[in-house]
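What follows is one structure encoded as structure tokens, with my remarks underneath.
Note that one protein chain is taken out, while the other chains of the complex remain in position.
The first chain written gets the first letter, and so on, giving A and B; residue counts start at 1 in each chain.
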Amino acid sequence: MAEKTLSTISWQDFQTLSLPDKGPYFQAPPHHTLIAQQFSREDIEALCELATRVKRINKRREGANYLKTLLSDKRAMLYFAQPSSRTYLSHNAACQILGLDTMDVRDSKTSSEVKGESPEDTVRTFSSYVDMIIMRHPVGGFAERVAWMMAQTPRPIPILNAGSGADQHPTQALLDVYTLLRSFEKIGGIDGKSVVFVGDLARGRTVRSLAWLLSLFNGVKLYFVAPEQLQIGQDILELLDAAGTHYELTQDFESTMPEADAIYMTRIQDEWDSEGATTTDSSDFHIGAEHMDILKPTCAILHPLPRRQEVSTDIDNDSRAMYWRQMRNGMWIRAALILRTFHREEEVHRYYDAYTPPG
Amino acid sequence: MAEKTLSTISWQDFQTLSLPDKGPYFQAPPHHTLIAQQFSREDIEALCELATRVKRINKRREGANYLKTLLSDKRAMLYFAQPSSRTYLSHNAACQILGLDTMDVRDSKTSSEVKGESPEDTVRTFSSYVDMIIMRHPVGGFAERVAWMMAQTPRPIPILNAGSGADQHPTQALLDVYTLLRSFEKIGGIDGKSVVFVGDLARGRTVRSLAWLLSLFNGVKLYFVAPEQLQIGQDILELLDAAGTHYELTQDFESTMPEADAIYMTRIQDEWDSEGATTTDSSDFHIGAEHMDILKPTCAILHPLPRRQEVSTDIDNDSRAMYWRQMRNGMWIRAALILRTFHREEEVHRYYDAYTPPG
Partner (left out) sequence: MAEKTLSTISWQDFQTLSLPDKGPYFQAPPHHTLIAQQFSREDIEALCELATRVKRINKRREGANYLKTLLSDKRAMLYFAQPSSRTYLSHNAACQILGLDTMDVRDSKTSSEVKGESPEDTVRTFSSYVDMIIMRHPVGGFAERVAWMMAQTPRPIPILNAGSGADQHPTQALLDVYTLLRSFEKIGGIDGKSVVFVGDLARGRTVRSLAWLLSLFNGVKLYFVAPEQLQIGQDILELLDAAGTHYELTQDFESTMPEADAIYMTRIQDEWDSEGATTTDSSDFHIGAEHMDILKPTCAILHPLPRRQEVSTDIDNDSRAMYWRQMRNGMWIRAALILRTFHREEEVHRYYDAYTPPG
């Protein structure tokens, strides 16, 4: 079978492909990270193992200094046309761990755009100075468009999608799955587990991407707990049906708690709301100290943060509250992903095997 | 006596302590820098010696490259919710000298705050990605609050207060004392010297902190020269009384000039003035070429900068004008402070003793 490559497919043809069908186009160099659907279970498990090794090597001073030699010959652009201090800082820290120099463009209104430059020229300009672009953009599909455009140039560089439009945020999905893998490390992994998603599931791109990634595991059961108007989209349910993944939709959060191996809380995203709609009674979609007795002792509580009142600060010190560790996991999985982009993961494995740092 | 630690005292109890009583709580790891009152004379002298050694080692190319290995395994957040290019750049340079990677949050309105996140969650998020937070914040006591909050988490990291509210700016006080120590190096040190403070002493936090630090030395005499409504606060005078430090309040700047071993000029800070008050004739609180003959030949003239008309540019090239050196001293003392935060000062001393760089 011929290799699928962005340099020979037209933009029109590419856009007609389904998300799973797009994946193979990002396998050949330059290794883009664009959509959650491009990752297989094997990819995910290898990335998570790599992230854990980076994290462990980093614990020792000589290990941290070693990691900084891995990408010290490269430079990355952090192009955040949409502000997000959390995602920005996490990627920036991941780059610093690997010694990868970064430059920032954090404003949507660059001087060039003011001067009438096309978005394509702007990104090609950025690409001239670096070896990789990590980008966040308000326009859905723009990261894919850039990757396709790069393929038409003599110097294509990898694009890492750090959030584009309302649909894709693949690194967030990877860090979520990494947190679940680590949480379930001693209880048999993700296969067969029940995961409860709570809150605004209609508009949260992290839930949509994570649900897909979980469908790659065996015997997983998903619960979607949301007010009717904020329930998960039909398109995701169809992907789950196709994958044979069991799921249930409900508005009764408490009834799912005793079953839950993990609970994934989300914020009601008022900022996406143009009609001023959210009149929901959000107290039904809240977790706090009063629920701790109902939960399994191993239940992992996740939240992509920032939170408002949906997760009480009272449970921050409960051993099941994983959201702060989850955020730090984002830094490690992104370091693993960037390392993989430049094919330097084998160096880490050799170092790890030779020095066996502490757990 | 039991060690005093932030993790076991309540926030309410902590707030009732006097500034000198708070100091011991910042001695145990993680070594926070929060208030001028936490430093003893011995601390100050050790920091100043360390700063001078860093400065000397940095003069040679191999020395500068050596310094960059000292904290190359660490990362710091520069969180400046209140803009200050000078303090920001000075800390950033100090980090770069030590090879400490930095990330910035320089805007008060981060996207997370827009999304309704609490200030505590915001700072805890920042702490997830780094090993130290250097912060400047408009709210008085916020740096202390963050240090206390950190102590309640499993991953507390050191906080360095780069200015908080109207009261504390400990690194400025340390750089001022460092400049005095260096200025008086060949004339017997700070003990027994007369220091004249001039300008807006009511609202300048640098004067308040420096006056306290000088009270740790023997036989110092302080003059406070200011218009009545901008004179130094009664609380500082009480601290000086308790320490047995002599002082005098006056509006006659010229009469103090012949006595002065150092003159500390300050700017009338209109930006703090909400009532539109400053109708003072500031020409009485000004120094220029016309005063050079009255001053001692060794008198050190300091100013925290930026200046307006209170220090004439005519005297910039006078050997007694120390304010430009003072600013550069800020970089060295901050490097020493950051190094001490991570307990790596001994490495510098070993290197210094082995290589004895030029003075």
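In this section, a residue touches a chain if its C-beta (ideal position, glycine included) is under 8 Å from a C-beta of that chain, and two chains touch if they have at least 3 such contacts.
Treat the numbers as computed from the prediction; the structure is a model and nothing was measured.
A.B. asks: So one chain is hidden, and I want to know which residue out of A:Thr5, A:Ser128, A:Gln251 or A:Gln309 touches that hidden chain in the complete assembly.
C.D. replies: Only one listed residue reaches the unshown chain, and that is A:Ser128.
A.B. asks: Taking the entire complex into account, which one of B:Thr52, B:Asn92, B:Thr206 or B:Thr266 touches the absent chain?
C.D. replies: The missing chain is touched by B:Asn92.
A.B. asks: In the whole complex, not just what's shown, which of B:Arg155, B:His246 or B:Arg328 touches the removed chain?
C.D. replies: Missing-chain contact among the listed residues: B:Arg328.
A.B. asks: Pick out which of A:Met103, A:Ile187 or A:Ala242 touches the chain that's been left out of the picture.
C.D. replies: Of the candidates A:Met103, A:Ile187 or A:Ala242, A:Met103 is in touch with the missing chain.
A.B. asks: What subunit B residues would touch the chain not displayed?
C.D. replies: Residue positions of subunit B that touch the missing chain: 61, 64-65, 68, 83-86, 89-90, 92-93, 96-97, 267, 271, 305-308, 313, 317, 324, 327-328, 331.
A.B. asks: For subunit A, which residues lie in contact with the unshown chain of the complex?
C.D. replies: Against the left-out chain, subunit A lists 69, 72-75, 77, 101, 103, 105, 110-112, 114-118, 121-122, 124-126, 128-130, 152-153.
Note that in this section only the chains that are shown with their structure count from here on.
A.B. asks: Report, in whole Å, the distance between the mean C-alpha point of subunit A and the mean C-alpha point of subunit B.
C.D. replies: Centres of subunit A and subunit B (C-alpha means) sit 41 Å apart.
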